[in-house]
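Only a single protein chain was left out; the remaining protein chains are all shown in position.
Chain lettering (A and B) follows the sequence in which the chains are written, and residue indices restart at 1 in each chain.
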Amino acid sequence: MSKVMPLISKNCGQIRPTSVEDYVKAGGYAALKKALGMKPLEIIEEIKKARLMGRGGAGYPAGAKWQQMYEIEHTPKYIVCNADEGEPGTFKDKLLLEQDPLKVIEGMTIAGYVFNSHDGYIYIRGEYAAIQKLFQEAIDNAVQAGYLGDNILGSKYSFHLHVMTGAGAYVCGENSAMLNSIEGKAGRPRVKPPHLAEVGLFQKPTLVNNVESFANVPVILDIGAEKYLSIGTAESGGTKLVCLSGHVAKPGVYEVPFGVTLRDIIFDEEIGGGMSGHRKLKFYHLGGQSGPCGFLPQLDTEYCYKALRANGLSVGSGAVVVLDESVCVIDYLKCVTEFFIHESCGKCTPCREGNKQLYLILDKFSQGTATQDDYRQLERLSNLLAKVSFCGLGQAAATALNTCLKNLRAEFDAHLSGQCPAGVCFTNQETESGE
Amino acid sequence: MSGELKKEQVLKIIKSKGKEKEQLLAILLEIQQASGQNYVDKKWARLVADELGLPLTKVYDALTFYAMFSTEPRGKYIIEICQSAPCHVMNKAALVQMFEKQLGIKMGETTPDGLFTLQYSACFGACDLAPAVKIGEKVYGKLTAQKVAEIIANYRGVSVCPK
Partner (left out) sequence: MQKTGKAAKKVTVSIDGRPVTVPEGTTILEAARQAGVKIPTLCHHTDLKPRATCRLCVVEVKGQRRFQTACNTPVADGSEILTNSKAIREARKTILELLLADHPQDCLKCVRNQNCELQKLANEYQIREVAFERSEKDLPLENTNPSIVRDMNKCVKCGRCVEVCQEVQQVAAINTANRSVDFGVSTAYGESLADSPCVYCGQCIAVCPVGALTEKDDTARVWEALDNPELHVVVQTAPAVRVALGEEFGWAPGTISTGKMVAALRRLGFAKVFDTNFTADLTIIEEGNELLQRIKEGGVLPMITSCSPGWINYIEKFYPELLPHVSTCKSPQQMFGALAKTYYPEKAGIPAEKIFVVSIMPCTAKKYECTRPEMQSSGYQDVDVVLTTRELARMIKQAGIDVEALSEEEYDAPLGISTGAAVIFGASGGVMEAALRTVYEVVTGQELKDVDFKEVRGLTGIKEATVDLAGTKVKIAVANGLANAKVLLEKIKAGQCAYHFIEIMCCPGGCIGGGGQPLGTTVAIKEKRLEATYDIDRGLKLRKSHENPAVKTLYEEFLEKPLGHKSHELLHTVYSKRKY
């Protein structure tokens, strides 16, 4: 049986992305029509029944989020789509935005209907400038065709969608930082409480979901929660877009049902197709830079929220960076840490100063000047980052380090005595540093 | 050195986006692009601040927070090489060398003719093409030295004939 299952990505590459005509022909907007005949709570019930987990990275149940939002009395409420896909190794939102934007629009429109919202915002990262234009075109076409804007499909419901741009900040993937950014401010996370559901965009109640989450909404209404849940595992309904990169034969985005194994994802002929070269798999990095690294013994873990968590792994953004034996774990972690240094908003001490010190210690390993005491300092810093940082960025910054320290300790130890098993460190070649 | 950009142009950009504070990033990005030197000069930042009713320090905060902005002049074309892990492990270093050699500058520098600035970027979502490079809105992946030469020549407006 095929391990890939195009469900939310079925239109990708098959239709003209901004054509409402093509989209409707492919079954699009049936869900919105259905939704307009339903009560908001019935829709929330479907989402809950489908056990849709938020696809932004945290995996929070979308139905529960919608329920909480529904219960808030203040108005207006805003619908915001987080399209600040910034996790390295992740490019699945890009696929949807670029090849089936109307599905995302339809999902947001349904959400707007549920909360009687009249304005929705999609925050698309500045690096996706071309996609912003394309998305705007899709919006314009949807308005033209009566699926968006005033009195949608002749109903009393009006919903306006605004495309907002980022300007290069990974931390804007954090929802409160993103809302600040939409408001035209520097995208540093907000102090919580108050929570965004109550005091969000422009100080109003706000629902934020990821691109892929919104794209799932019309699918769930189309096929029904029961059928949706039958795909995937008991706990994790539906499919997931996974992004393969690194030393894999066929990098790209693949839609797989929850429950396939990590081995399937990397090695199945229809998916990753195995390693890209002659070298063997050493480890893999899941869910973006903020996610854990996985190792050979975990390869048969089912790809779903529950099983991964039980094995110390996570779905995260859906990224799978495949790494072969040419990769030195120290060199790799330095690169990961540099990313967090660059992307830290800088306002909290653990993240601003901690990541910097983490890098300096890793650098000592790659220079052969690290000592046993540096393990203790790494541990202090990673603990601090995880437990004390202001937002998810800092909290996750040492996740990869921790998993590597646990599973590749011998390679760290080797560096203490001046040996780099992968042959990356201690060569005379100057390894260039970042900006 | 706020160069060719005129006040009327900046005002036109502001008008086209609207004066709502939430348009700040979009306005600044467009001004930067129109500047020809990929930066936002203090006098345009001040004009935007005045038009949007914001203190200049709030505009400056945004300009210095987001990686895409610069408050100093840069090259007409920004060549951004991804330095995130997926590109790093796919030999980003070799790609850097190709560009450095072709342009005769180091990372972080601008060519003397003011045409190109070479810099690192965090991930821009082209990991399937790793190691990836982005020039303006265009993304290139899996490059060879020959292709790098062609791309640069293209931007220079010169054609190169392959051997």
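Simple rule for what comes next: contacts are C-beta pairs under 8 Å (C-beta built on N, C-alpha and C of every residue); 3 or more make two chains touch, one makes a residue touch a chain.
The structure displayed is predicted, hence computed values, not measured ones.
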Contact list for the unshown chain, restricted to visible chains: A, B
Among B:A45, B:V96 or B:I151, the residue in touch with the chain that has been omitted: B:A45
Given A:I341, A:A370, A:A398 or A:A414, the one touching the chain that is not displayed: A:I341
Contact residue for the chain not shown (choose from A:A62, A:V114, A:L384 or A:A398): A:L384
Residue, one of B:T71, B:N91 or B:T144, that touches the chain absent here: B:T71
Contact footprint on chain A, counting only the chain that is left out: 169, 186, 188, 191, 193, 341-350, 352-354, 356-357, 360, 373, 377, 380-381, 383-384, 386-390, 395
Residues of chain B in contact with the chain not shown: 42, 45-46, 55-61, 64-65, 71
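By our rule, only the chains that are shown with their structure count from here on.
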Where chain A and chain B are represented by their mean Cα positions, the distance between them in whole Å: 25
Footprint of chain B on chain A - complex, ascending: 85-91, 94, 125-130, 164-170, 181-188, 243-247, 251-253, 285, 289, 319, 321, 323, 326-327, 332, 335-336, 338-339, 342-343, 345, 431-432, 434-435
Chain B residues within the chain A interface of the complex: 20-26, 28-29, 52, 54, 58, 61-62, 65-69, 83-86, 88-90, 93, 96, 107-108, 119-130, 134, 137
